[in-house]
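Only a single protein chain was left out; the remaining protein chains are all shown in position.
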Amino acid sequence: MTENINSTNSDGYYEQKKKEEMKHQLITFALMIIFTFIAFGMVLAELDKLFVIPIIIVLAIVQVIFQLYYFMHMSHKGHELPSIMIYGGLSVAFLTILTFLVLIWW
Amino acid sequence: MSTTIAQNRSFGAALWDYLTTVDHKKIGILYLVSGGFFFLLGGLEAMAIRIQLIKPANDFVSAGFYNQILTMHGTTMIFLAAMPLIFALMNAVVPLQIGARDVAFPFLNALGFWLFLAGGLILNASWFLGGAPDAGWTAYAPLSTTSPGHGVDFYVLGLQISGAGTLIAGINFLVTIVNMRAPGMTYMRMPLFTWTTFVVSALILFAFPALTVGLFLLMFDRLFGSGFFDASMGGNSVIWEHLFWIFGHPEVYILILPAFGVFSEILPVFSKKRLFGYTAMVFATVLIGFLGFMVWAHHMFTVGLGPAANSIFAVATMAIAVPTGIKIFNWLFTLWGGNITINTAMLYSLSFIPTFTIGGMTGVMLAAAAADYQFHDTYFVVAHFHYVIVGGVVFGIFAGLHYWWPRMFGKILDEKLGKLTFWTFFIGFHLTFFIQHFLGLMGMPRRYWTFLPDQGLDTGNLISTIGAFLMAFGTIVFVINVIVTSVKGEKVGGDPWDGRTLEWAIANPTPHYNFKQTPLVRGLDAFWIEKMDGRKEMTPAEPVDDIHMPNSSILPFIMALGLFIAGFGFIYQVDNSAWLAAVFIGMGILLGCMFIRSVKDDHGYHIHKEDLDKGAGL
Amino acid sequence: MSNDTLNPKVMPEEPEKATLEGKNKFLGFWFFLGGETVLFASLFGTFLALRNSTNGGPSSQELFGLDLVFIMTMLLLTSSLTSVVAIYQMKKNNFAKMQAWLAITVILGFGFLSLEIYEFYEYITLEDFTFRSSAFGSAFYTLVGFHGGHVLFGLLWILTLMIRNAKRGLNLYNAPKFYVASLYWHFIDVVWVFIFTVVYLMGVI
């Protein structure tokens, strides 16, 4: 995120950055709560199945991206390998779930 | 915590040393000894299989017992022999190759080993406790869920525990390779064995959890009455097959890639040439690992997944031939124009090329789904996988052991005996397995306790068994070789082969702390570069200073013991709920140790630089 | 390592990665989470395959109510935020506040867990829906139970860290430990997001 590699962090710059980050995290949290409300609301409203399911799944995925990038700082530098491993895991996860949805019953 | 007084230790002290060690070199030896033991055991089981099949309608062993032997042969060889032997090489070599003093998690490294051993012992305890698992190493439900007795329970618990150990080992190597490389050792300067270790560890990380879940479900079905695989409760047995193979196929690449790494080290050294197409080799390794996750259903062509799924998986499977082919040709062109020395390590490496090519080609034939309807579950498949596993993995392990033996033990294995082993094993191997391709198509399914006379299968099976005896002979000679060498062999210097990579830049025996000064790496084949520049040693990257070392600990051993006890508790609580006590005691021990570990600070200790010259840490 | 190198006056920007041990722990733990992803995917896959296999027993539509799940979700989401704040305080080298926020996290976590246990208890006693009722039952309890187990483990872990370090405060030796525990806690939350979506919401539709 930053080019400054100087690691004395008493200067206000880092304080500022942390504050900034905290703000992002609070916004993230608010959004997550809203998304949750939407998801539950849509289900309670008994809308059409084919409409609701994709949307709540997308909402879940977005929430997870929030968690990963804002709460777990995956966007920060030094997270290249963690990202690779998480995406590796997610790809295997995707294939697994896809298989279990289409190749178990016939 | 001084290790200076290494001279005349009593047996007890040595034992304690190994029980508590967190040194990757010693853990490597532990893996070697236990993996070697299980290899002999698995080989003995293979001999029982071959003796039973020496003639039609034989009954050397009973049908039920045959299934136990067969299951244990596959399980033992894959999980308790091949993988640990590979870990032995990785532990012995990888930290040295990247110029590290140790692995990232020495404590976890030890834990991984002890968990593997605990799992292996649980699995084999079944022989004495009412019968071994008998549903094949693949343990397909519902046969595995309905198999009477406790055999399959031992399979479940044994693999679960040793699988946890493997996962830990995988993470340890990943972090080691990422974080512990010496200065200048960029990714594209890492030796190939290190690269394959890296990729394999990633495969372990993504593949083993599927097995973990599968084993849990199997355990729940067998021990706690759930209905995952029970059609009468709405369950579905195909789930197990998917979970097993999502793990199982990457597993076979977990086995072969390190062997590829070994050959990529040996071939350049003994042809005195740089590895041809290094970048392509790295790329191919990664690609094989990646594709390895998309092909698992080629083991399930006959399950009934439908033509679309079968076709997709067939084509994806074939794709793996491309990166593997890149490797084969790069090896050949490494040799091309070289100055080739042939010794035992090299014999294994050279014979690997045609042998593995045959095995890989039969693999591609299997991948043709509509042809696999004939091949599947016959001796053709048995032939395929022994060609790749024995001709690839086992040859790789033998080659690696001959090559790195002087690094691990300071002596070179006897060449005469080595060659005797090689030739008998090699000839025996082809005798045993080549003919099996034909047996399969002639109508011999695998996992058959016996075959009927007069079906044209007699001669082939007889030849196969004769071959197996030759292999056994070769293996016994190898054991003798190890003993003879350790008694009579002469100590050699640190660089007996004119090596190219960092592990040969250290004097013999390897000091406890590996490198007195972390070396500075200036390119691929770091040590070779220095030698070509007329230096005898690596240029250090730092001044001589105190060396930080991790403390030994008995906790890993005790944690594994805890799980060992709990394992029996889980198995026997169905018979008598008093056994739940064992579960609680075992898990208590485990959690207690974890608690101690997290509460007790462990900062390690330092070897002072003044002591280094006095030979501390040898 | 001597004490002052581990106890600097001001925390470096990334205290969790200031030592080699910290770096190793950080990376190793992320890798572990990569593996956990596959673990949960296998469980989710199994659940999805078996969610209609009720074998005559109660189906998800008959069983699930959303109010409890909603409260549980809120508790867990909030606890994720509080643990973020705790790490924020850690970076500011403010040990007391960090402990306080962790304490809130733990309390919320226990709240979640008790509700989950209560839910299971109701299903078992009132609806006669158990682990052994049907393949659906087995898959449901296994998936949700595995998550619950992770929550429990996470709570015990954070508690141990808090108690162990209560007296001696924050340093570069234990900062990575706190950091990693908070990663674990977020991961648990991530999994829950999918559980409430896939198991509960999709279950009642």
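Just so it is clear, A, B and C label the chains in written order, and each chain counts residues from 1 on its own.
The rule is simple: a residue touches a chain if its C-beta (ideal position, glycine included) is under 8 Å from a C-beta of that chain, and two chains touch if they have at least 3 such contacts.
In the analysis below, contacts and distances are computed from a predicted model.
Enquirer: The hidden chain: which UniProt name fits, "ABC transporter permease", "Phosphoribosylformylglycinamidine synthase subunit PurQ", "3-oxoadipate CoA-transferase subunit B" or "Cytochrome c oxidase subunit 2"?
Expert: "Cytochrome c oxidase subunit 2"
Enquirer: Among B:F37, B:W127, B:F290 or B:F329, which one touches the chain that has been omitted from the display?
Expert: B:F329
Enquirer: Determine which one of B:A370, B:A507 or B:V599 touches the chain that has been left out.
Expert: From the options B:A370, B:A507 or B:V599, the contact with the absent chain belongs to B:A370.
Enquirer: For chain B, which residues lie in contact with the unshown chain of the complex?
Expert: These residues touch the chain not displayed: 62-64, 66-67, 134-136, 140, 142-143, 146, 231, 235-238, 271-274, 276-280, 302-304, 306-307, 310-311, 314-315, 318-319, 321-322, 325-326, 328-330, 332-333, 335-342, 350, 353-354, 357-358, 361-362, 364-365, 367-374, 376-378, 423, 427, 430-431, 434-435, 438, 441-443, 445, 447-452, 454-460, 463.
Following the convention adopted for this analysis, only the chains that are shown with their structure count from here on.
Enquirer: Indicate the whole-number Å distance between the mean C-alpha point of chain A and the mean C-alpha point of chain C.
Expert: Roughly 15 Å separates the two chain centres.
Enquirer: Counting only Cα atoms for the centres, state how far chain B is from chain C in Å.
Expert: Between these chains, centre-to-centre, one finds 33 Å.
Enquirer: Of all residues in chain C, which are in touch with two or more distinct other chains?
Expert: Chain C, residues with two or more chain partners: 27, 31, 34-36, 38, 42, 45-46, 49.
Enquirer: Two-or-more-chain contact residues of chain A, please, as numbers and ranges.
Expert: Expected reply: 81, 85, 88-89, 92, 96, 99-100, 104-105.
Enquirer: Spell out the part of chain C that touches chain A in their complex, as residue ranges.
Expert: Counting only chain C, the residues touching chain A are 10-14, 17, 27, 30-31, 33-38, 40-42, 44-46, 48-49, 66, 70, 73-74, 77-78, 80-81, 84-85, 88, 91-92, 183, 186-187, 189-190, 193-194, 196-198, 201-202, 204-205.
Enquirer: Chain B touches which residues of chain C in the complex?
Expert: That would be residues 1, 20, 23-24, 27-28, 31-32, 34-36, 38-39, 42-43, 45-46, 49-50, 53-55, 131-132, 134-139, 142, 157, 160-161, 164, 173, 177 of chain C.
Enquirer: Residues of chain A touching chain C in their complex?
Expert: 7-10, 14, 18, 21-22, 25-26, 29, 32-33, 36, 39-40, 43-44, 49, 52-53, 56-57, 59-60, 63-64, 67-68, 71-72, 78-79, 81-82, 85-86, 88-90, 92-94, 96-97, 99-101, 104-105
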